[in-house]
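Up next is subunit A:
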Amino acid sequence: MKMNIKPAFRYQFDVFFKGSAITFLVIMAAIAALMVTSIYISADTTTISFTGYGITAVIFLFIMGIVNIRSDLRLCLQYGVSRRTSFVSEILAVLSVSAILAAAGELLTGIAQAFSAGNSQFLIADLYQLIYVGPDAVSLSFGQHILSMLLNTSLTFCACLFGMFFSLMFWRLNKVWTVVAAISIPVLINVVPILLSRLGINLILLINWIGASPFNFVLFFLLLAALFGAVNWLLLRRANIKEAK
Partner candidate 1 sequence: MPIEIKNITKDFGDTRALDHVTLTLGDNQIYGLLGNNGAGKTTLLSILTGRQCPTEGTITMDGEPIENNDAALGKAFLVAEQNMFPDDMNVKRAFKAAALFYPQFDREYADKLAEKFGLKTKKKIKSLSTGYASIFRLILGLSVNTPYLFFDEPVLGLDAQHRDMFYRILLEKYAECPCTVVISTHLIAEAANLIEHAVIIRNGKILKDCPREELTADAYSVSGPAGLVDKFIAGKHVLSFNILGGLKTACVQGPCDTLPEGLELSAINLQDYFISLMEEEDRK
Partner candidate 2 sequence: MTFQEERPIFLQIAEQLEEGILSGAYPEESQVPSITEYSVTYKINPATALKGISLLVDAGLLFKKRGLGMFVATGAKEKLKSQRRDLFYHNYIEKLVREARNLDLTAPELTAMIERGFQDADRN
């Protein structure tokens, strides 16, 4: 059945993009401020480093995932678009914005690295560089930038779908189960790794595998995103959609 994705996508992309643009500008301002500050501090004592672009994008998209999934669904239903189309276009919108944000981050990092080439007091790097290249590298090659962008995209995308999962899960649960879920999260975080190691599944192996190559990283988080996506769809496909409380 043909889906009328275009209006839903345009609307949702707009929502995510506007929010992300503001975040981007704030980060850009922060980096600029740090770069300027680094010029005025003494050479041997301190270094200012900024490695937070990726993490900031992840946290921001995670929150946007929580905030927007239900309100976008409501609007799409009011405006005659099915929940399946709303969900699919939401995924596409989030993926697009994650990629754009990641690309913009590479651009920003690249320019900042170029500007601070001679300045040993200022260091800017992002996740990919930290994990796979090393914090000392002053700048990345184009190919490395691409990998970094892919890495950030997959992580941000996954974080957003995780945020949606949170929102949808608490929406579908009744009061009792909401409390159970809220309590069980910290419990699970602590208990699951122990359980897994008891079962002979060594999480360290997984972590090493991810650390071995950026492609593994991207694959892992895309698979995780797909998992969240599937669960999210199951949560909302027969939900009763009413106004926000």
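Definition applied: a contact is a pair of C-beta atoms (placed from the backbone, for glycine too) under 8 Å apart; a residue touches a chain by one contact, two chains touch by 3 or more; residues count from 1.
Selection rule: all candidates are chains of the complex that A comes from, given by their letters.
Worth saying up front: this structure is predicted, and the values here are computed from it rather than measured.
S.K.: Touching subunit A in this complex is which of the candidates 1 or 2?
M.R.: Among 1 or 2, contact with subunit A goes to 1.
S.K.: Sort out for me which residues of subunit A touch candidate 1 in the complex.
M.R.: 1-4, 7-8, 10-11, 71, 74-75, 77-85, 238, 240-244
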